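Handing you a structure now.
A single protein chain has been omitted; all remaining protein chains appear in their positions.
Lettered A, B and C in written order, each chain numbered from 1.
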């Protein structure tokens, strides 16, 4: 077990898989000579050379499609979006060609491509550069959507994603790249569709992933210390497939459920989970599911505004209190 | 009051607004010389000429952006997508440049553009051509999303959309273009954010719009005749802004709520409405909100399969029965 | 700028009589297939959009004839001709059109989405130009694996104005990928003439200075010219010179799709092109060469007619997919347990 940064764990996963399987290659903007805009692929060009670590022009639709086409003949491309905000210029490739090829060809062509990169609001990048794309992509059958929270998950889930035979959307977060954690050496894979109970508790279930999960853990800590509210934090880790049983199990225990996400509130992941939880726990809930999300506006640049738009530990904690105390 | 086809009502709205306001023009593929792929703009080239009814190359990102840019200087472009499935190659323009310009410029530049066209599964067009885009666009603050159900609404809402100072997504449906209905002459405008009670009932609320609303009305008819279940059908008409009070009023009366949509079930409009209804009617609901949507798969071509994937009158009726009878 | 070395003008390979006969047969088969397809569409056995290849037969037949089975072929939604030229049986094609389980895409794709992995036929794609980046990926894979495979990518004149065409060709030019980009310029994108859609209508010029990909023009109503041009083009790509862009001048006799009133052109215009009908031209040559006579032509068409009728009938009688098939192939695990059901 080594202690690695989140970005190092991602790099280790990619490098190990590339050593294992010659069909795996990485393509994206600045991934090679620049060593990655966020240094995730640092040193990989040196080890694997320019055919396997490939700098792409600013042509997201072009190189996403390149990855999909190569995947149709059994290669396993890792397509890096500098941020998933830029995947929107390649949207048709990602939501049509990648997830529907298997179905439209009657199962003849699988598309084992991984699209990975940053999602979520960064440091004051303003409206067009601050997308949280979970909801957009989880909406689409044929895609799988993965959001690691810890460095170990970053490695274990990315290795699984690369070996998976379906197109995988793998969402990372700039503010988490430097986070450190223990990461199992070698062939460590985590399964899709299996949630992780990041913190146990009896009073309220919080469903959160990635950046939002760290917010949830901090809020849970605060709530227990200051208010004696013991939250159970469930991290789905993959939003599609979703480990609904794990969420339901927890809600049946606590009777309360709060979701948190950095994306827009309308038709978000929180809406889906709320609908599902109400469908499966109607008689167990002591209050409706409470959703915490970014405010319903484009991301502003100005720091004090941005800090209010993105869900904070305080806003989440207040929401949990409101949820569990609402009867009186 | 004339009786018009849905497509004629749309044409009347556009023509009237173009006569009123020289800044209004229509651009899209085959809208001019071909008279529209679905004959919505038939005859408009003759009346308004090639500068105001403009055939575009197959460049959705290009001509969407053209519309947005022209709108920034006060023109009121109507951009027709032959179907909204093709808006996905222009996604960045529609979800970034259009809805965020006003915010990012501190209110200096409004974007009064209307994007209109077909949404929803057509006649066996298969996976890439059968998108219901409501959820994708309603997700995005800065956009308004309109879905007319009757020819009168088609005219009244489109005229409002053209005069609106924000970008509007206006969703039509191929199978409804031939539908006839009474349409008020002249300056008839319908406000955004005001739902219409399409059918009154005491037993169960069905929230539905566009194609799904017609399915809902048929199902309501059947349910009352065959089972004495009196459904109230609420048509929001605009999904953003959403007339939540109207929905809540109805659910408080009926105690049951079912949503229906032709789009994918995950993170759909149904999920949002379900979450909202639970938030606002927790103590009034006798059962959780039930969602009916397309099955969670890409649209298949084969007719018998497609008919099962798209919500049918039967499937909706069964869902309502299951919802209201679930206790015993 | 990157200097452009155009294909070597080697003396043209002369096709054998057997080849010519084979092409004549293939083109006739495609045409009769399409005629039957139109009939079945009227009978509502075919749904969705249906784009016929009538008039363009020489393009698919002449170009595919020059390829190896190991080469990759990908095209747009007007894909019936390419599929047949690539050697796909017509029964599974009819079955696909009729939405049957025996279809080449198991009834999930329809007219616009024919696929055949064994034949290295990568579809059948309905989003205009959306498949061109996929072709670049196929070319990339071949280069990466050092395989002797050329990717042949067909698209229409209307596709040239899509951003994905631009991004794909720049990538192909940049990496000198073994790809042949073939625009079937039939004059129209739906009802819009090239002159009204493309700022530059001499399409073969659009890729040289822009992407360093040489452009060549060829007569798409002449399958021999198609074959010879493709022979050179494939040679050029196999020798690692990079990509090529071929502008094929052709014409579709039928409407854009089955639901096209065709007000944008005159009957005379259509008739003018039909004078150069690719099948008629080859037939004339074969008669001159005494390879066929009227009797033989009648017999051959008779034989093809029967083949087509038989295949269509078989497909018509074949079963539809089952409800369970709805859930199949959404993910690689045939029945993903986690789908909302």
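As a working rule, a contact is a pair of C-beta atoms (placed from the backbone, for glycine too) under 8 Å apart; a residue touches a chain by one contact, two chains touch by 3 or more.
Small disclaimer: the values here were computed from a predicted structure and weren't measured.
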item: Interface partners of the hidden chain - shown chains only, full complex considered; value: A, B, C
item: Option from C:112, C:197 or C:221 whose C-beta touches the chain left out; value: C:197
item: Candidates C:156, C:191, C:212 or C:255 - the one touching the absent chain; value: C:212
item: Contact with the hidden chain (one of B:193, B:255 or B:304); value: B:193
item: Contact partner of the left-out chain, one of B:166, B:235 or B:296; value: B:166
item: Footprint left on subunit C by the chain that the document does not show; value: 1-2, 161-167, 169-174, 196-202, 205-213
item: On subunit A, residues whose C-beta touches the chain left out of the figure; value: 29-30, 33-35, 37, 55, 57-59, 61-62, 85-86, 89, 122-129, 265-266, 295-298, 300-305, 308-309
item: Positions on subunit B where the hidden chain makes contact; value: 25, 51, 56-57, 59, 61-75, 77, 92-93, 96-97, 101-110, 112, 141-142, 144, 164-166, 193, 240-242
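FYI, only the chains that are shown with their structure count from here on.
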item: Between subunit B and subunit A, distance of the C-alpha-averaged centres to the nearest whole Å; value: 30
item: Euclidean distance of C-alpha centroids - subunit B vs subunit C, Å; value: 36
item: Touching two or more other chains - residue numbers and ranges from subunit C; value: 103, 105, 107-109, 113, 125, 127, 130, 163-164, 330, 339
item: Where subunit B touches two or more other chains at once, by residue number; value: 61, 89, 126-128, 266, 296-298, 300
